[in-house]
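The complex appears here without one of its protein chains, the remainder shown in place.
For reference, chains read A, B and C in written order, and residue numbers begin at 1 within each chain.
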Amino acid sequence: MAEVTYLEALRQGLWEELERDENVFMLGEDIGEYGGAFKVTEGFLEKFGAGRIIDTPISEAAIVGAAAGAAHMGMRPIAEMQFIDFISCAYDMLTNYVATARYRAGLATPIVVRGPSGGYVRGGPFHSQMPEAAFFHTPGLKLVCPATARDAKGLIKSAVRDDDPVIYFEHKFLYRRIKEDLPDDEEILTPIGKARVAREGSDLTIITWSAMVWKCLDAAEELASSDGASVEVLDLRSLIPMDDAAILGSVRKTNRVLIVHEDTRTGGIAGEITSRINEGAFEWLDAPVRRVTAHDTPIPYAPTLEDYVLPGADDVVEAARLLLAY
Amino acid sequence: MAEVTYLEALRQGLWEELERDENVFMLGEDIGEYGGAFKVTEGFLEKFGAGRIIDTPISEAAIVGAAAGAAHMGMRPIAEMQFIDFISCAYDMLTNYVATARYRAGLATPIVVRGPSGGYVRGGPFHSQMPEAAFFHTPGLKLVCPATARDAKGLIKSAVRDDDPVIYFEHKFLYRRIKEDLPDDEEILTPIGKARVAREGSDLTIITWSAMVWKCLDAAEELASSDGASVEVLDLRSLIPMDDAAILGSVRKTNRVLIVHEDTRTGGIAGEITSRINEGAFEWLDAPVRRVTAHDTPIPYAPTLEDYVLPGADDVVEAARLLLAY
Amino acid sequence: MESALTPAAPPADLTQENLLEIYYFLRLTRSLEEQLVNLYRQGKVIGGLYRSLGQEGESVATSYALRPGDILSPLIRNLGSMLVKGAQPVEVLRQYMAKTSSPTAGREMNIHFNDLDKGFLGQISHLGDMVPVMAGIALTFKMRVERRVGMVYVGDGAMSTGAFHEGVNFAAVQKLPLVVVVENNGYAFSTPVHKQTRVASLADKGRSYGIASYTVDGNDVLAVYGLARQLIEAARSGEGTQMLEVVTYRRKGHAEHDDQRYQSEEELALWEGNDPIDRYVSRIGDAGWATPDDLERIDSRIEREISEAVGTAESDPLPEGESAIGGVFA
Partner (left out) sequence: MESALTPAAPPADLTQENLLEIYYFLRLTRSLEEQLVNLYRQGKVIGGLYRSLGQEGESVATSYALRPGDILSPLIRNLGSMLVKGAQPVEVLRQYMAKTSSPTAGREMNIHFNDLDKGFLGQISHLGDMVPVMAGIALTFKMRVERRVGMVYVGDGAMSTGAFHEGVNFAAVQKLPLVVVVENNGYAFSTPVHKQTRVASLADKGRSYGIASYTVDGNDVLAVYGLARQLIEAARSGEGTQMLEVVTYRRKGHAEHDDQRYQSEEELALWEGNDPIDRYVSRIGDAGWATPDDLERIDSRIEREISEAVGTAESDPLPEGESAIGGVFA
């Protein structure tokens, strides 16, 4: 057992996959000698060489497109976006080329596109995004969003082995804030598509993922100690595929649901989950499905503003109380 | 009064705005001498000149970016995407630059980005898209989607006059299929953000927009004649802003809701509407909110396949019956 | 980085058999498209129809210069390249008619299909996107130290896209074995080249990426072949990305429904007089490499093959609706 950060766990996962399979390689901006803007690939160039750790020009569409071409030929490319915000420059390539390749042409495109996502780090409008919903809408892409160090490792390893394209949203707020004991002697592989019960409960289900898992756990703790409420926290871990069974199972147990995400409200993924719950467990609902999300604005820079726009544990507590009292 | 097609109504709206305000101009691929791939701008070059009807290189990001720059300076640019599918190439420009300009920098960006959208025309995966949900998620963009000839005209004129960026999704299946008598002597301006009751009813509300309005009207007719059901059809007309009052009002009246859209199911806009109804009218619901949508695939080419993937009036009838019987 | 616009002597590595085979592909491309026009007029083609009339020469010549194992990515006007790489007329017909037996089972249209074993990767509609993807394929060749080459086609219009720029630059800087064939055919839909770019020679664009870049008369089949071969072999031997501009002309509209109002009669007549197949026939006839009999035999073979293929394809059913589902994920 060794205590590792979320970032170190991710780094280990990448390292292990590069060691395991010579078809795995990485490409991105400043990932080689510099080791990446957040040092996720520190030491990779020395270990795996410039042939497998490729520094690229500032060309997100080319990075993703080249990864796709290589994947068709049997490689397993991992493309880094320096910040996930820049994935927007590869939006066409991802949604039109990569996502459709298998369906329209029978082409396997096992790529991973990963990068630092999310706010709470005073990054301003273009270094704080959580653009999961932008890709959620396109059939053909898998979306993964680990909350724990264990899953950071287990999900990146599964993503690399997955036969479909995976976008892996790592949360930069968690990089060095989350520490966990992970076994040294056991391979960690987290299956993609299975939610995790982060906390068991019977009065209310909170459905969430990524950094919000931690805020929801804080809120659940507060609700237990102050209100005596038993709150279940479901960490989805992947958004596509979505673990409908886990969602519906928990809803049928608690009869009250709160969905919490960091992304903006309108068009955020809470909407889809609400639909699925309406379709699959309406009769079990004792209260409307509610959501706690960011406000519908870009992410502002000033700490006061960012904290106002993004959801916090207190927002979760407040919304949960409304539901519990419903 | 003169009978005009949806396309002709759109054309008139553009023409009138170009005549009215010299700051209005158009740019896009093949819109000048050729009059556009669908002939929406036929005759515009002759009338307004090459200075205001600008043929551009194949550069969607530059088209949108240049429109934004001109808009900052007080112009009112209308950018055409030859097919709306190619708007994906301007995704970064629209979501990061255009959508945020007012919020982060106080910059007015009154542009219209318009183009032929939607399926049912055997266009295959890249000429059939209805990518409304891709932009629905980003605060700062207005989304407009006319179903009628009157609205095609009234909404394009309002879009041009709007002080915010508007994406105008015109439906190519409707271009020449919809004909309507429009007054010659009265200016048509459809306010952006107000839904339209396309058919009044009391047993069930169908919420929809764009080409699906017609399929839902067919379904409502069928349900009336075969089942004696009174179905209300609400044509949203714009997705951002969304007419929550109209939605909730209708739901409170009928107590049953079906949302119908042409876009894929997962991550489609039905999810958001379901959330808003849960939050705003849960107690009025006598049945779960349900949706009829495309399947979660790209749009295939063969007529048999496309018809299977896209929703039809029969799918609407079937889902409505389930809800009416609930 | 020189420029060549004079027709080359017939490349030494072509046998008489090769020359006849090139003729076969040229004629097959044209005849198959003519057959597609018939089917289109009969309403049997589901979507649009895109012709390469006048450009068959460069498509066939560039692809014929590749070797087995090389991979190309065609555009809508590169039917000829795909046929050279082994696509079958019946596959093309089935695609256009959206048959269940088509290579994409009716999911994709016209020549949007692929066979990586034969050596071609189908395009998507979004112009420019295939350039980065082909850079990725060429990257694989380089990583595996395989002596294979990628070839990607790009139109005068598609060169204006960001994806083209990022892809060529990426390939250039990584020194990937990729040949970029720039098809300068005068127009992008209705837009003439001078409205697409201010530069006089499209090959100059290649030079701005620091790669070797040449221009050739695209309607001179043997000149194109010779230069393409040279660049392909340069790429194969580690000299990095190469660009070849073929100067040609799109004699039909963008698609069959385009009225071509923007192309003058004189211009069209001029290029009709510069037909790549006519020129090739004269060339190999004059040089004594083929007799009229040889060519007629090939013509009849093509006629037979196409009519058989049409029969087969036409009788195939459309796919069942439910088959639209599935295959989105592995």
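We adopt the following convention: a residue touches a chain if its C-beta (ideal position, glycine included) is under 8 Å from a C-beta of that chain, and two chains touch if they have at least 3 such contacts.
Computed from a predicted structure; not experimentally measured.
Partners of the chain left out, restricted to shown chains and counted across the full complex, are A, B, C.
Within the complete assembly, B:A61 is the residue of B:A61, B:I84, B:A147 or B:A219 that touches the hidden chain. The chain that is not drawn here is touched, among residues A:E8, A:D85, A:D151 or A:E232, by A:D85.
Set against the missing chain, the residues C:N38, C:S208, C:S237 or C:S264 yield one that touches it, C:S208. Annotation: of A:G13, A:P116 or A:P300, A:P300 touches the absent chain (contact as defined above).
The omitted chain makes contact with chain B at the following residues, 25, 51-52, 54, 56-57, 59-75, 77, 92-93, 96-97, 100, 102-108, 139-140, 142, 162-164, 241.
Where chain A meets the chain that is not shown, the touching residues are 29-30, 33-34, 37, 55, 57-59, 61, 82, 85-86, 88-89, 122-127, 295-298, 300-309. Chain C residues in contact with the hidden partner, per the touch definition given at the top, are 160-166, 169, 172-173, 175, 194-200, 204-205, 207-211, 240.
As a working rule, only the chains that are shown with their structure count from here on.
Chain-level centrality, scored on Cα centres against the all-protein Cα centre, points to B.
Centroids of chain A and chain C (each the mean of its C-alpha atoms) stand 42 Å apart.
For the pair chain A and chain B, the distance between mean C-alpha positions equals 31 Å. For chain C, the set of residues that touch two or more other chains comprises 104, 107-108, 112, 124-126, 162-163, 328.
Looking at chain A, one finds that residues 92, 96, 100, 103-104, 139-140 touch two or more other chains.
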